[in-house]
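My questions all concern the structure below.
Only a single protein chain was left out; the remaining protein chains are all shown in position.
After this line comes chain A, so read on.
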């Protein structure tokens, strides 16, 4: 009757040493639209692609502010992200009340990781079905973390989660070495370019479907949605139109990742890095 006897709960290992419920939760992230995060020496940016269930409906929120110095982008089940972000807001308020200190990013990320891990070890619980990119600034500078329902957390220079996010990761892997010194706006543009690579052929980044958030060492959380996104989309320039992108993608496929704007990084990365476009999704 059951094809797989080892995926009924999140406490049972398969004989191969896997916990299927946790792996299914990781699949839920890939069902969600993409979110990209990246970090410079001074800023962290989150960009995300919003989806609407139907033409007449509103777009699902992808970026949730937690505090002046902290926020998340999500991919997967947004109600689960609300639960986690509400918890992070509580942690943040507790830290401000008790110590008058903005909560250190790593601490609050560890706290949600512990919460998520518990769900993989207790019968009758289910893992969270959402992945988060956590962007924040604290005493030790700007930080970007990735959270997974398995309870795994990792810190990144650049990260992408959600549907077709491998394309964005490929973009980030090519360019990340230039990120530390780029300006605030350039960082966002890099994020948008990475996000753009996750789009299907007939889609474009618009003011409706794009969400942007940015925090810096001397800059509180700022979020851009709707018309306010236009300024950043304009910075993408001509390169941002559908036909330009299609042309770029074609050349990328043909010559293994040498786009028209790849000159300086080809020099930077050397020849072997071009193959990263062919990496398989994990």
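Just so it is clear, a contact is a pair of C-beta atoms (placed from the backbone, for glycine too) under 8 Å apart; a residue touches a chain by one contact, two chains touch by 3 or more; residues count from 1.
As a convention for this text, contacts and distances are computed from a predicted model.
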Chain left out of the displayed complex - its UniProt protein name, from "Ras-related protein Rab-24-like isoform X1", "DNA 5'-3' helicase", "Proteasome subunit beta" or "Prefoldin subunit 6": "Proteasome subunit beta"
Listed residues A:18, A:41 or A:107, member touching the removed chain: A:107
Interface residues of chain A (partner: the chain not displayed): 97-101, 104, 106-107, 110, 138-140
